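A protein chain is absent from this complex, but the other protein chains hold their places.
Take a look at subunit A:
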Amino acid sequence: MSQTSQKNNVLIGKTFIYVLLGAASFLSIFPLYWMFVMATNHNSAINSIPPAMLPGNQLVTNFTNVLNTIDFFGAMWNSLVVSTVITIGVLFFCSLAGFAFAKFQFKGKNFLFVFILVTMMIPPQLGLIPQYFIITKLDWLNDLKAIIIPGLIDAFGIFWMRQYISSNVPDELVEAARIDGCSNFRIYWNIAVPVIIPAFATLAIIKFMYVWNDFLWPLVVLREESSQTIQVALRGLIDAYVRDNGMILSGTFWATVPLIVVFLLLNKMFIASLTEGAVK
């Protein structure tokens, strides 16, 4: 008797959880699916009741319209360049600094490290206006350098690398290498770097996604179309004279697909990286 009621309880609980997670998954995926539906439909099919819910045959037309409105591939290329260069730069500089903080003794070490942590608390908008004028003075407006060079500052990356190196690169190994006459940079390069590949992967995913999706700073310093990243360029689609939702969502969809595909392929690593970074 009590066994069947417990079984019933489990069944009810199970059903409830499935319904809850099913609904959450549906609501999470639907806007992305709908983006695809609209990207393949004519504007009139979107602006009707009921609106299109199935993919249409306007995929090529809509995307051609995107290409006629903004420099889509140029902007994607700019985004790729900026994200890749910053990611590689950050991996190198942050691991180097993290290595120094984790394994070297030097005066002011604790102070400098705490200083770096404190900079993480400053809202980025505080320096926005002077930053804009510095970029103007350097003549870097409409130049990807305006994104890349300041983008190399990454306090979290240094913190992350220091923590990882502290607990994963044994002191004995560093000492042994030093006795063998390895230079400091060689110790970093030959001993630390191979061990911290997982930390690199995590930081790379966090950084790449952050830069790829960043909007405010690129909006401020990349005014000319030829220099714009995809996020800024997408805004050009909304500003077009004729509001063609099929075209707008076609551009948005194709700008979103690459990252989604990489995410689906590496989803375990992505989810672990992006959340690990927050919890640690």
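The rule is short, and it goes like this: a contact is a pair of C-beta atoms (placed from the backbone, for glycine too) under 8 Å apart; a residue touches a chain by one contact, two chains touch by 3 or more; residues count from 1.
We take it that contacts and distances are computed from a predicted model.
Between the names "Inner-membrane translocator", "Hpr(Ser) kinase/phosphatase", "Sugar ABC transporter permease" or "Fibronectin type III domain-containing protein", the one given in UniProt for the chain missing from this structure view is "Sugar ABC transporter permease". Residues of subunit A in contact with the chain left out of this view: 10, 13-14, 17-18, 20-21, 24-25, 27-29, 31-32, 34-35, 38, 46-51, 93, 96-97, 99-101, 104-107, 109, 112, 116, 119, 121-134, 149-150, 152-155, 158, 178, 183-186, 188, 209, 212-213, 215-216, 220, 231, 234-235, 237-239, 245, 248-249, 252, 255-256, 259-260, 263-264, 267-268, 270-271, 274-276, 278-279.
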